[in-house]
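With one protein chain removed, the remaining protein chains of the complex are shown where they sit.
Chain lettering (A, B, C, D and E) follows the sequence in which the chains are written, and residue indices restart at 1 in each chain.
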Amino acid sequence: MDYNEVAKVLAESLPYIQKYRGKTIVVKYGGSVMKDEELKRCVINDLVLMKCVGINIVVVHGGGPFISSHLKKLNKKSIFIDGLRYTDDETMDIVQMVLCGKVNKDLVNLIESYGGKSIGLCGIDGAMIEAKKVSSKMDLGRVGEIVNVNTEIINNSIDNGYIPVISSVARGDSGELYNINADTCTFRIAAALKAQNLILLTDVPGVMKDSEDPSTLISELKLKDIPKVYESNIIKGGMIPKVNCCVEAIKCGVKSAHIIDGRVPHCLLVELFSKSGIGTMIS
Amino acid sequence: MDYNEVAKVLAESLPYIQKYRGKTIVVKYGGSVMKDEELKRCVINDLVLMKCVGINIVVVHGGGPFISSHLKKLNKKSIFIDGLRYTDDETMDIVQMVLCGKVNKDLVNLIESYGGKSIGLCGIDGAMIEAKKVSSKMDLGRVGEIVNVNTEIINNSIDNGYIPVISSVARGDSGELYNINADTCTFRIAAALKAQNLILLTDVPGVMKDSEDPSTLISELKLKDIPKVYESNIIKGGMIPKVNCCVEAIKCGVKSAHIIDGRVPHCLLVELFSKSGIGTMIS
Amino acid sequence: MDYNEVAKVLAESLPYIQKYRGKTIVVKYGGSVMKDEELKRCVINDLVLMKCVGINIVVVHGGGPFISSHLKKLNKKSIFIDGLRYTDDETMDIVQMVLCGKVNKDLVNLIESYGGKSIGLCGIDGAMIEAKKVSSKMDLGRVGEIVNVNTEIINNSIDNGYIPVISSVARGDSGELYNINADTCTFRIAAALKAQNLILLTDVPGVMKDSEDPSTLISELKLKDIPKVYESNIIKGGMIPKVNCCVEAIKCGVKSAHIIDGRVPHCLLVELFSKSGIGTMIS
Amino acid sequence: MDYNEVAKVLAESLPYIQKYRGKTIVVKYGGSVMKDEELKRCVINDLVLMKCVGINIVVVHGGGPFISSHLKKLNKKSIFIDGLRYTDDETMDIVQMVLCGKVNKDLVNLIESYGGKSIGLCGIDGAMIEAKKVSSKMDLGRVGEIVNVNTEIINNSIDNGYIPVISSVARGDSGELYNINADTCTFRIAAALKAQNLILLTDVPGVMKDSEDPSTLISELKLKDIPKVYESNIIKGGMIPKVNCCVEAIKCGVKSAHIIDGRVPHCLLVELFSKSGIGTMIS
Amino acid sequence: MDYNEVAKVLAESLPYIQKYRGKTIVVKYGGSVMKDEELKRCVINDLVLMKCVGINIVVVHGGGPFISSHLKKLNKKSIFIDGLRYTDDETMDIVQMVLCGKVNKDLVNLIESYGGKSIGLCGIDGAMIEAKKVSSKMDLGRVGEIVNVNTEIINNSIDNGYIPVISSVARGDSGELYNINADTCTFRIAAALKAQNLILLTDVPGVMKDSEDPSTLISELKLKDIPKVYESNIIKGGMIPKVNCCVEAIKCGVKSAHIIDGRVPHCLLVELFSKSGIGTMIS
Partner (left out) sequence: MDYNEVAKVLAESLPYIQKYRGKTIVVKYGGSVMKDEELKRCVINDLVLMKCVGINIVVVHGGGPFISSHLKKLNKKSIFIDGLRYTDDETMDIVQMVLCGKVNKDLVNLIESYGGKSIGLCGIDGAMIEAKKVSSKMDLGRVGEIVNVNTEIINNSIDNGYIPVISSVARGDSGELYNINADTCTFRIAAALKAQNLILLTDVPGVMKDSEDPSTLISELKLKDIPKVYESNIIKGGMIPKVNCCVEAIKCGVKSAHIIDGRVPHCLLVELFSKSGIGTMIS
């Protein structure tokens, strides 16, 4: 591409930068971008770029596959009940070590490598995420649901120029720890921060009428159309909690929530800095 | 261009934004970009973009052709002595009106149209540019040379998020006004602000070995090589004061000075946000 | 006058300084003080003094006679419809040049000469005055009416210790420029700033029962008495828009509005720093 | 006096206000202005005025006559040795009560009555004045000399808009209290504050060649001329410590020190706000 | 006591420090702690300690016995009407001198000796306490009742790290001074500061069912129980105004008011930093 075209592209990004500058965007980091080294580097580059042009970026992550893999090394089976990992105390220790110690700090490390300033946090730091045992028919051990989010430590980080990276681990009233679903964690943090946008990085193109056919992608969903869409059975399987998450975020005041395909290189820039976007936007 | 390429271009701009973010760049606005509506819009778009990603932009301008044209309407001839406009009191009034009233505020207006915040100033405001009558063999009337630059009002503007646009009109000890060469004005302001960069927008590709052949463009000149270059007679005519201006700026602590071709669309972005650049950089 | 008397006068100014200190006063600069060099110097001296003792001074100005005079030099006639200058595009250019380039910066220059800090602005800077085409029976060209006043740039100037001097030129939604009546401009700015006082410098002693007889001056008018006064036909001709201006300002929260005689030396000090005052106060 | 003259006087005060604005002036309050109700009101009015136009005023006072008078009521004799009050512990209690409790707070009260904000302090508050027993041939009891001045509490008061009024009472290392000469106290505080001016209010016109003949007043004394003046025996009696005080202040960086006649109404304004002044300025 | 026990005691103070840290406590200093040198030093040590661990301490004091004693030296009788000192002008002078000059500054001095930073104020400073003549059947001279408390000067002192010590002397509209009951003064200041606690140091263990028998001490009184207690005649004599004072403070938003026995060494620490407390708490 010659330099004229490059300049033109950059020049045309102005209205998008103006739109998001000074706003807060909470990104759920997950799926392929966690494992594919190339994609990971694309996403990190873009997060640092967005921070650099004045957008307040907050990253939230889980890390199921890494937990399962480490449990396996310890000859411990991963048990799931209704899609949630049964978390006994020993498993909770592993969740904590893998998420807060490994996945989290590796992300921080990569952001620093791209010239960004980052800080790795979890729900324990500054008593950020208060949780209690999730109520469910079957005992899930240390699986928790969020009671409250204290944003002080996140806001301090943003104000000082850092990208906070947050593991989905929370603490209860008596200091006991909980394993929290990362999607839920993301929307609760977005809501507490009164964020402008919530972005879920997934491994599918977005909400599709026919989940096998990417050409049936629904680019935009209005809150009021959600019930109809549910009725029509378009939203299925793993997409249901993700859409719920977006819907809840919107109800809590987040302006728009995006489910996008992390497998597309630079998916964040494409979604936010171009006219059409590539995933499904719920607003 | 498809969205993947767009995203790639944006993503690759990260190191350049990181390089200039928080730095001050003083741009001499002049030549074709003042008259060609399309080029003007390109430059303004890019200035607003650069401000938007965190670069402190300061614009300095003259406006010779507009002065001449207005004098003509008043049936007053433009007289030049050694390339400097002979400026009697009546002409000084016109200089003031055209530069501070018309060229300046029109630029401010255009920046606002692109979503930027701007403020139109001249050397009188906040007693910013102190000058005295230029010493020369022949009397040049109100042509002045700069004695001192007070940066307070410029720094206030930058701190409050504005792009200051500055006319090359100055004031003397007793409140008398002076017409100042805009290139000189630019380098003095850049020096006073301890700017990172100085950029002169011109109507030539830069310093060329053969001024008729753009392929002989010299991309980079080191300060220590300047004397040799002068000896070799490569720098001629109107290019001499421009190169001098850059040299003085570097001597005063500006990191690099650029002479670039304002006729290239988005020339600022190409020069600063790509590997090669398009004009001559003196450092 | 011996030094004892001087000291007594200064000493007695204390309650007046205490009354206005920290308050904002918007002064419409116009009439004789614009042309008579001696009166001009008196007013500027007093504005700088008032700023110096802690009063936030904002100056607004038009400049009809200077516009007419410059148009004449260009062999262009001044056309007035219902007292408003018909402003075609070419005239608008002249309005802009004369007001923003000449009258404005000359005032700033004089304030600096008296040791004050000043900045010359117009409605374009920081998108300060938003306007639209005035609705009228006959087309008036680029005569505008104010839609909104953004005070950010004025407040920044005040906070940094400057006296902002503002030309009555505004910008429309699409960046088109408008010629605004300076009295209206003054009261709209006073209202937007929630100013304490509005002062109109004129060439008459104030509102008089018999406009030929200065001894019939009305020193104070209460808002509630205005309708009666209008009915009695005391307010006539050019005084009508001035009184309307004051009335609107009061309605918008300005504490008092003063119509005073700019031909009296140091009229501002006399009006504000003595018991009786010299013009008409509307409150 | 008619309003034109009043306005003229006010207008002409501008350069003086500009000269002292933002500067610190330490005033030794003493002599007739302490006792004559009318003069006292004049001085207080002027102090409040000066504060009001932006000068940082600090008042220091002693109160010998009041101490003597109270001692007399208690049937206790005032004993002076070499001009210094012999201060036994019981006397020290009275000094403290009269100065810090009565003279000081009465001054504060009067300043408040004139619309100023004031705070009454002594060398004990914030450990402001550290002293030790004065070394002298004969025991003087609790007469002290200053070891150090901590300006924190004075600067806090100034920054918050108060006029600090300071009694010349100090504390020693072990919390013992000392009676300090008020003139010395004034110059030490002026020096510690890096004040612009020091003013001693006295009951004489200033330094006079013939102390009986006011027409022989010396308006200005340069530091370098002081030795000559001492040799010529012009400075005698009570004037010696006052001139020494001024000389020490100048040596410590105070710009000018003034000995003026407090019996002249509004003497402070006359001295600072007129061309000639009325007392002796040492610089 | 060995070091393990010491450490244990310190360690156990954590919850109490956390409870009061950042809160404001107003202490009425009076009774034995004013006269007994040992007790005085205990209280001062504890006030400095409390300030040091982050509690905002404000001290209010009267000084009846010292006033009486000084009046006696002047051969002036102390006259009391209904428990209030009849205060003619001459007495008011003595009140002012003794309280503001002696008691106040001695307290400040002692706090400084313990390494605290302190400032001695009275109701005159910063026009802090506005009062008027108390309305009563018999003329009481200059006995006043509080009209308003301006907390600016107190808050400034706290913000700058000082312990303000305040004498119960107030000023009227015309600058006339008033003698104020110190208990009332304390609760009005506590109310104006929206203090967390009010503590009255007295010479009795607190409110007792049988005023002769300390074992009948009532540790806690709820606001709602006060009427019943009054009816039962438990509160008698000098305790009535003290309880009233506490009740009023609670009604004005103070969280709890404590009447404690100043004769117990370190009574403040015992009351606030231990489970039971030693006096009567009204809440």
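Operating definition for what follows: a residue touches a chain if its C-beta (ideal position, glycine included) is under 8 Å from a C-beta of that chain, and two chains touch if they have at least 3 such contacts.
These figures come from a predicted structure and were not determined experimentally.
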(request) Going by the touch rule at the top, give the shown chains the omitted chain contacts. (result) A, E
(request) Have a look at E:21, E:35, E:209 or E:255 and name the one touching the chain we're not showing. (result) E:21
(request) Using the definition of touch stated at the top, determine which of E:115, E:214, E:238 or E:253 touches the missing chain. (result) E:115
(request) Spell out, residue by residue, where the missing chain touches chain E. (result) 1, 3-11, 13-15, 17-18, 21, 42, 45-46, 48-49, 52-54, 114-115, 264-267, 269-270, 273-274, 276, 278
(request) Spell out the interface residues on chain A facing the chain that's missing from view. (result) 70, 73-74, 93, 96-102, 104-105, 108-110, 112-113, 117-122, 124-127, 152-153, 156, 160, 162, 169, 171, 174-175, 177
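Here is the rule we go by: only the chains that are shown with their structure count from here on.
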(message) Going by the touch criterion stated earlier, list every chain that contacts chain A and also contacts chain D.
(response) none
(request) Quick one: compare the interface residues of chain D with those of chain E and tell me same or different, with half as the dividing line. (result) same
(request) Let me have the rounded angstrom distance from the C-alpha centre of chain B over to the C-alpha centre of chain D, please. (result) 56
(request) Between chain B and chain E, tell me the centre distance in angstrom, where each centre is the average of that chain's C-alpha atoms. (result) 69
